[in-house]
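A quick write-up on the structure given underneath.
Every protein chain of the complex appears in place save one, which is left out.
And then subunit A:
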């Protein structure tokens, strides 16, 4: 159980600045994702926490103690690499016990802990195999076991689900979540995939260009992004420029709509409004509700069918994307009415 804090951490490689300055506060036992596009500095941040890179400025604190100068070996952290980095010349057993062998623990304790951890990751059958004889999911479980057997105070993972196929992803996701909750170990992982971040993490830190853009729970990032970049990265499709005519009304190119007033935004401000595509109700023109708030009429311009869900693009001054369960299918060209609750409209300062 360790609390991790980054204090104005900066990292430069020669003239190149990988991390401008990052403050991050990770609670003990929390599962946090560092999310961002490739090259944003998320892996560098992870490597600095692990001790593989030393910060140029700032400090890395574990439970309030500065560990910036503590060598990797002494930091007692765990890391699961994206391509697992298993030792190809060692069996599963040897890979798993490596961390204890190099610490010179008594043989008896090592074998006890080996049995225990092989049970946890269900690799008993494969203990005599070499990494080349394992599947991707099995290799990842070896990598996790190899790390957990050393009882690290912080567990780090680099793109933990990236190399797995869809079915295995679900399995590994549950496995990692369960394990993390059971052991209560502070876990930080890096990903460029917002779905992966939301699936796994308690909180997500979005990093753009070496700066922390937003840090919060997945639903907060998804529903209340603090910038259009974050909204965009979290997969938002309907972001439109608008002007506040009142604290709770915004003028857009598809009409003036009621919104939820947000602190810090005043009438007259230029803003963006964001309408989550699944938060919009869609009605054929004939079934349009009477007297409901925020009615927008338009025409279906395109339809994309995904099986369980269907997505429409509705032309209404702007192109608005609407997603719904595919219990019915409307046709392209059909006139429709959209309705959106004010509390499902999120406003971003411009």
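The rule is simple: contacts are C-beta pairs under 8 Å (C-beta built on N, C-alpha and C of every residue); 3 or more make two chains touch, one makes a residue touch a chain; residues count from 1.
We take it that contacts and distances are computed from a predicted model.
Visitor: The complex has one chain missing from view, so what does its UniProt entry call it, picking from "Phenylacetate-CoA oxygenase subunit PaaI", "Acyl carrier protein", "Sarcosine oxidase subunit delta" or "ABC transporter permease subunit"?
Guide: Missing chain, per its UniProt entry: "ABC transporter permease subunit".
Visitor: Touch as defined at the start, partner being the missing chain; which of A:1, A:72 or A:302 qualifies?
Guide: Counting the whole complex, the residue in contact with the absent chain is A:72.
Visitor: From the list A:132, A:308 or A:329, pick the residue that touches the absent chain.
Guide: Within the whole complex, the residue contacting the unshown chain is A:132.
Visitor: Touching the hidden chain in the complete assembly: which of A:41, A:58 or A:99 does that?
Guide: A:99
Visitor: Touch as defined at the start, partner being the missing chain; which of A:89, A:125, A:266 or A:350 qualifies?
Guide: Considering the complete complex, A:89 is the one touching the chain left out.
Visitor: I need the residue numbers on subunit A that touch the omitted chain, in ascending order.
Guide: Residues of subunit A in contact with the hidden chain: 50-52, 72-73, 75-79, 81, 83, 85-91, 98-99, 102-103, 129-130, 132-133, 146-147, 150.
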